[in-house]
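Only one protein chain is missing; all other protein chains are in place.
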Amino acid sequence: MEMENKLDGNAAGGVLQAIFPFDMTTAEGICAGCGEHYVMAATAVYKHGMGTILRCPSCDTVLIRVAEIKGCYWLDMRGMRVLLLLGAVA
Amino acid sequence: MRGDRPSSFSNLKSGDGVDRIANFILEKAACMTERFVSRGFRGRRQQGEFTGRVPPGQYVESGFPVLSAGPTPRTPLDRWNLSIEGKVDRARRWTWSEFHALPRESVTKDIHCVTKWTKLDTHWEGVSVDTLLAGLEVRGRYVIGFCDGGYTTNLPLHDLTGGKAFVVDTYEGHLLAPEHGGPVRLLVPHLYFWKSAKWLRGLRVVEADEPGFWESLGYHNHGDPWKEERYSGD
Partner (left out) sequence: MEGRALLGRLTWQLGDVVSVHTETTRTRSITLAVPAWPGHRPGQHVDVRLTAEDGHQAERSYSIASPSEAGNRVTLTIERLEAGEVSPYLVNELRVGDRLELRGPIGGYFVWEAQMGGPLLLLAGGSGIVPLMAMLRHRATVGSKLPTRLLYSARSSEDVIYRDELAGLTSDATGLETIYALTRSQPSGWSGYRRRIDMEMLRDVAWPIDRHPQAFICGPTPLVEAAASSLVTLGHDARHIKTERFGPTGADRR
């Protein structure tokens, strides 16, 4: 079986915490595709020179897409129905 | 960053020459580009020999990097088909064996990825998009390439016709491997390679342009490497 370059949510922790002031690996989410609830560290992450893609570990729905382009972040989170940031209220 | 810099032109007296303003702009630009450089790091740059063939900002790569935004689809060939749909007089669909019965071409092209690698003289075999559209009345000016796994890319129709684009199933004499987009991928070598969509399942003709997967995330809507159309606004 060919090895696609699939990582997990730990690999997206850096770029997401460059955007949000939270540890995003312990954040939890609900997939807008299948309704599954999971911890972000357990999502499937595809990361390369064009951007970082997080997918639902159950149904492969794209949860989050991030690209860093000319000093700007392009962030699409339509695939997350809810992002739960535990203990994040200051 | 260096010490205090003037943040406006207010300290420039009237009568100061054009040189003062030009120098100010150059110094401000230099501040913005001051950045840490890793001693001794050269990345994969290659200089010289191919410069005529290599678009601006690209370097020549001998490997074939695989960039994927998701799991590799594995549609069984007996359930696979390729379609032309949308704003056409009649939709078309080919099974794998029907696709193989179409007139085929071999092409050798240079390909250019927006992540800056260029691969020279790649050999492909497949069917020209002109062949797929032959005899169809096409009623829209834009096309969405759609794929197993959900990837999409958008192109003006004229970037797919006139011998500029192919649907290919063979790379370097072998059937296209799944990680490189097999069973078939779109091949549009005159644009950045994200437009050459892997795991292609069809082309949908539309009246209004719709940005695809990367085009909707900050990448250029057109993607001409010779004009360095990498990102939105370039």
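So that you can tell them apart, the chains are marked A and B in the order they are listed, and the count of residues begins at 1 in each.
Assume a residue touches a chain if its C-beta (ideal position, glycine included) is under 8 Å from a C-beta of that chain, and two chains touch if they have at least 3 such contacts.
Keep in mind that what you see is a predicted model, and the values were worked out from it rather than measured.
Though it is not drawn, the left-out chain touches A, B in the full complex. Within the complete assembly, B:63 is the residue of B:63, B:76 or B:103 that touches the hidden chain.
Contact between chain B and the absent chain runs through residues 35-45, 63-66, 116.
Although one chain is not displayed, its contacts with chain A can still be listed: residues 1-3, 5-11, 13-15, 17-23, 25-27, 39-42, 85-90.
Assume only the chains that are shown with their structure count from here on.
Residue ranges of chain B in contact with chain A, taken from their complex: 66-72, 113-116, 149-150, 177-179, 194, 214, 216-219, 231-233. Here chain A touches chain B in the complex through residues 2, 4-6, 44, 46, 48-51, 53, 55, 60, 62, 65, 67, 69-70, 72, 74, 76, going by the rule given at the top.
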